[in-house]
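A single protein chain has been omitted from the complex, and every remaining protein chain is retained in its original position.
When the chains are written out, they are named A and B in that same order, and each has its own residue count from 1.
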Amino acid sequence: MKPFIPKGGISMRKTCCSLVFILVAALLFSTPTWAEVQIKFYYPVGVAGPLVAVINGMVEQFEKENPGIDVEPVYAGNYNQTMQKVQTALLGGNPPDLAVVEISELYSLLQMNAMIPLDPYIEAEGGKEFLADFYEGFLGNAYGRDGKIYGIPFQRSTPILYWNKDMFRAAADKLKAAGLDPDRPPETWAELVKYAEILTIREGNQTKQYGLIIPGGWNDWIFEAFARQNGSQLIKEDGVTVTFNSPENLEALKLWVKLMQEMKVCPVLRPWNITPDDFIGGVTAMMYYSTGGMAKIRKTAKFEWGAAFQPKNKQYGTPVGGGDFHIFKGIPKANQDAAWKFIKFMTRPDIAGYWSIESGYVSVNKKSYELAEMQEFLKQFPQMTVARDQLKYAYPKMMAVNYQVIRNAMTTNLDAALEGKKTPEQALQAAHKMIEDAIKGK
Amino acid sequence: MEEKKYETVLKIFILQFAAIAVILPFVWLLSTALKSPGEVFTPTLKLIPDTFMWSNFLEIMDRAPFWLYMLNTIIVCVGILLIQLLLVIPAAYAFARLDFPGKDVIFLLFVIQIMLPLESIIIPNYLITKKLGLLNTRTGLILPFVASGFGTFMLRQTFKQVPNALEDAALIDGAGHLRFIWHVLIPLSRPTIVTFSMISIATHWNDYFWPLIITDMDRVRTLTIGLGMFVQQESGSDWTLLMAATLFVCAPIIAFFLATQKTFIKSFLTSGIKG
Partner (left out) sequence: MLKGVPILPRGGGTPHSLKLMKESPEKYRNYMFLVPGMFFLLLFTYLPIMWSTWLSFNRWNLLSPQPKWCGVENFLKLWNHDVFWLVMKNSFFFVTVSIFPTMFLALVFAILIDERVKGRVYYIYSLFYPTLIPMAAAAMLWVYIYSPNLGVLNIVLSKFGLPKLGWLGSSQTSIWALIIMTFWKNLGFFMLIYLAGLQNVNRELYEAAYIDGAGWWRRHLAITFPLVGPTSLFVLIVAIILTFRVFDQIHLMTEGGPGNSSNVIVYYIYENGFKFFDWGIASALTTILVVILLFLTLLIFGLFGKRITYTAD
């Protein structure tokens, strides 16, 4: 064999050996943690901002206060992805102990028979009194059809209207000429159109500044708000009756199409995540966005900005949004108990308040707003109260089985209408039919 | 064969133009990764940052365990490659130089697999991996990729080209299959093996779909998934950090190929890759 060995044979062997060594060394690298109870907690981040670090900090504090419990926070992506991960884990027979998912998914999870009712825990904490601390508007999405409660609100929001006060001031003369007040945002749909038109600045064939952005991605959510403002809704509370093609909804969609296609004062399908950038970067004078984006705007916007209720048509109205905690079946009782402890901790006035300040979400616990720290903060940033106060006009978000399919049907058809590929009538009819099919499982 | 002057100039111009056009996105990546957040909020084309924000890299480490992701990626890539070589070399040897009934059919199974990447049969593979209890494990990230039809095909072509005389010589020396493979075939097929290895590493450093589906936990997530998750959290919020993270994900593999450029290009050009 002599002739062949020197020709690279040795270095080959060396490489192989070192590769094996690396592999073995690396596989040995793992740090098992030990605690009496370990729980896995899946959660999404649905708005722009470094919220993972905030959650990790809260988990650490919980562990400090509860030495016997080890919480493994699993950041699972955006809302869609988190639901996918949870569903996948359920299918894999390996349910998480605790998860936050988007509130409209409740019926899908119930369909999978995945969650435990939380009533016994709530009873033990004082029943109605315990629930009384939560904003009612947020509890609407927590109940199953059987009347039992399956979720506890956590990261909760509503869409609101953000407006750039500097831009309003810059256009003061024109606004006044049109009989509009430059020191306040629009309060009705009609005003919204007028403001948006005046605040749009064009130069040649380029739009220097948009009057308004209604972002894509979650336009189904904002569309539901418009439906509510017009006295209609998309799916009724029973989770079965679809009212997507109501005349009120058609009027709302026509308004959107007018803003985007006819008047071109609002860009078509701006990506959800980039929209706050556009607001901060001075691309638009107004935007519809979740309150959850407020922390970021607060920290980066270099101009005076305001937050306001969404303009009304027949009435003020908005769906709530965000995610609730759920505890799962098929895990040891001790884990369920630990998960409940964690939920209680996370919705405590001080913790929920901290979460609200860091993220911009509304604190789910009314008592948060009594804390001195919170009051001090709100004095500095009164915008933060808008979403809370808008809760007066808030309705539960629509819920139905197969919600992922439904949401897809809604966004696809809304997108098509807004891009002018379908008429508003066609889009609503198509969505209506797809949603009905999805609910029936066709 | 003389090139006319204008021809040379034109060709170099075209090449340079293409090269620069392809490099520009990367330059933009580098430049943004080193800017401060305030600098990217205005739509301007500035390449050199006002101040170089090296701290961006520290910041992304704070927000997500990127070093852990990198370790996982290295384990997975190396693991896949080692097992691939262990499986592919004997198989290629058998197809190239041995005979047995059903050889054609079995070889066809290997070749067809080239056309059926894991991504196309992700659903049943997910179910199988679940049945095997390999979700959320590094083993689960490795095993589905270890049988490489592509590698078997490439190495078989190369092994076939080794002259029979060498085999005869080895036989006279009393060598068996394994010794012959180890001492003759492998050294003689180095370019192909190196090429295959480097393609394998680059491919699996790239993997996204499979880890996306079977991992939930940071402790098994790879760089690409870590980046994807980081993006979901940060997207739109801070392009500087996003680009810093993006750079962190692709820098090691680019550095690796730059460091081994001579070996790589030489091996690639002389290996049996051209089909």
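Here is the rule we use: contacts are C-beta pairs under 8 Å (C-beta built on N, C-alpha and C of every residue); 3 or more make two chains touch, one makes a residue touch a chain.
Predicted model, so just to flag it, every value in this text is computed and none were measured.
**Student:** So which of the visible chains would the left-out chain be touching?
**Tutor:** Computed over the complete complex, the missing chain touches A, B.
**Student:** Can you work out which residue in A:T188, A:N245 or A:Q404 touches the chain that's missing from view?
**Tutor:** Hidden-chain contact among the options goes to A:Q404.
**Student:** Can you tell me which of B:A18, B:L58 or B:M217 touches the chain that was removed from the display?
**Tutor:** Touching the chain that is not displayed is residue B:A18.
**Student:** With the missing chain put back, which residues of chain B would touch it? List them for me.
**Tutor:** Output for chain B: 1, 3, 7, 11-12, 14-15, 18-20, 22-23, 25-26, 28-29, 32, 40-41, 43-45, 86-88, 90-91, 93-101, 103-104, 106-107, 109-128, 143-144, 146-147, 149, 152-153, 157, 160, 162-164, 167-168, 170-171, 174-180, 202, 205-206, 208-209, 212-213, 223-225, 227-228, 231, 235, 239, 242-243, 245-246, 249-250, 253-254, 257-258, 261-262, 265, 268-271, 273-275.
**Student:** So which bits of chain A touch the chain we can't see?
**Tutor:** These residues touch the chain not displayed: 80, 84, 87-88, 91, 108, 111-112, 204-206, 216, 267-271, 274, 277-278, 281, 283, 401-402, 404-405, 408, 411-413, 415-416, 419, 421, 441.
The working rule: only the chains that are shown with their structure count from here on.
**Student:** Hey, how far is the Cα centre of chain A from the one of chain B, in Å?
**Tutor:** Between these chains, centre-to-centre, one finds 36 Å.
**Student:** In the complex of these two chains, what residues of chain B are touching chain A?
**Tutor:** Its residues touching chain A are 37, 41-43, 62-64, 71, 74-75, 78-79, 81-82, 130, 135, 138, 169-170, 173, 175, 179, 182-184, 186-188, 190, 213, 216-219, 228-229, 232-237.
**Student:** Flag every residue of chain A that touches chain B in the complex, lowest number first.
**Tutor:** On the chain A side, the touching residues are 1, 3-5, 7-9, 12, 16, 19-20, 22-23, 26-27, 29-30, 42, 45, 48-53, 72, 74-78, 81, 85, 88-89, 91-92, 94, 271, 273-277, 280-281, 296, 300.
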